[in-house]
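The complex appears here without one of its protein chains, the remainder shown in place.
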Amino acid sequence: MEITVLLFASVAEKAGTRKLTMPSEPGDTVERVRDRLLGRFPELASSVPTLLYALNEEYAKEWEPVPPGSTLALIPPVSGG
Amino acid sequence: MEITVLLFASVAEKAGTRKLTMPSEPGDTVERVRDRLLGRFPELASSVPTLLYALNEEYAKEWEPVPPGSTLALIPPVSGG
Amino acid sequence: MLIRVTESELQPDEAIAAVQTPASGAVNLFLGVVRDNNLGRSVGYLEYDAYPAMAERVMREIAEEAKAQFGLEDCAVLHRTGRLEIGETSLLVAVASGHRAESFEAGHWLVNQIKKRVPVWKKEVWDNGEAWVEGPESLGLQQAPATMREG
Partner (left out) sequence: MLIRVTESELQPDEAIAAVQTPASGAVNLFLGVVRDNNLGRSVGYLEYDAYPAMAERVMREIAEEAKAQFGLEDCAVLHRTGRLEIGETSLLVAVASGHRAESFEAGHWLVNQIKKRVPVWKKEVWDNGEAWVEGPESLGLQQAPATMREG
C-alpha cells in the first residue's frame, strides 16, 4: 500500500510536482513521511518551519500516524481571501 | 409670503394631510409655526415630545427663525433601514 | 458616491459596481430586508414613507462622513420606499476600502447613522391592524424624556 502526497503553492513549485506517491512503512507518522520526502526533495527544508499538514483533508499534528492508503498534504502558510 | 409645511408618516395620518401652506408672520420661529399648526390640528399635540424639525431639508432647532418662503417639515421618530 | 431614494427594486450589483475602484481590496454590502416578524408579532408587509429630498441629503452627509472617517475608497446608500413584501430589500449600503476591517466597521457605522438620522419611516401591517414604527435609535426618540422611550 502507498501514501499519496499533495503539494501546493510555493512547496509544489520548489518540488516541481503537485502530487506523488510513496511506499507506506510500518509506524509511519506525519513527521516520518515528511522526513522521507525531504530526503527526496531537500529544497523543501526551508519550508518546514511554517508548514502545516493535512491527513485525508483534515489538519493533523506531526505525531499522528499515517495509515497505508492515506493522503498527506503539505500546507504552506495560507493566503486565501 | 407663505410657509410650506410638510407632514410625514404618523403625523401626516393624524392631520389627514401631507402638505399645507400657512401665512408667514413677523418673528416666526420653528416653535411659533408649530404652535400655530397645533391650533389647527390639536390631534398633533401627542407627537410633539418626540418631534424633530427640518427647515429647507436640514434639521433645525425650535428657536431657529423661519423666513417667509421656507419649507418646514415635521419629523416624527425615523425608522428607516 | 451613489445616493438614492427610490420606489424601484434595489440592485446589489449596481451598488457594488458603484463603489469599486482599482485600489479596493474589500467591498462590504449590507442589505436591510423585510422580516416576517417584529417584537414577537407576525408582519404581513411594510409601507415606507420618506422625505426624499432631505433623505438623500442626509444620506450623502453620512456617506461623506464615513468616507473621511474610515478612509474609504467610496460608498453608496440606497433606500427603497413604498410597499415592500417579506424578503424584499429596503436598504442597501455598500462600502469599498483597501482592507477588510474598515469595510466592516464603516458599513456598520453607516447603518447605525442611517437608523438615527435619515427621514424615512416604516409602517408595519399585520392581519388585524397596522402601526408606524418609531425607531428606538432615532434622534427624535433619543431627545424624549426617558419614560417615553420605553413605550
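First chain written, first letter: the chains are A, B and C, and each begins at residue 1.
Note that a residue touches a chain if its C-beta (ideal position, glycine included) is under 8 Å from a C-beta of that chain, and two chains touch if they have at least 3 such contacts.
Note that the coordinates shown come from a computational prediction; the quantities given were computed from them, not determined experimentally.
Just so you know, the chain we are not showing touches A, C across the whole complex. Only one of the listed residues, C:Ile3, C:Val27, C:Ala50 or C:Ala66, touches the absent chain: C:Val27. From the set A:Ala9, A:Met22 or A:Leu38, the residue in touch with the chain omitted from the display is A:Ala9, counting the whole complex. Those residues of subunit C that touch the chain absent from the view are 12-13, 16, 20, 22-37, 86-87, 96, 98, 100-101, 103-104, 107-108, 111.
Remark: the residues of subunit A touching the chain excluded from display are 6, 8-10, 12-13, 49-52, 54, 57-59, 73, 75-81.
In the analysis below, only the chains that are shown with their structure count from here on.
Inter-chain centre distance (subunit B to subunit C, centres taken as mean C-alpha positions): 24 Å. Separation between the centroids of subunit A and subunit C, computed from CA atoms only, is 49 Å. Counting partner chains per residue, subunit C has no residue touching two or more of them. For subunit A, the set of residues touching two or more other chains is empty.
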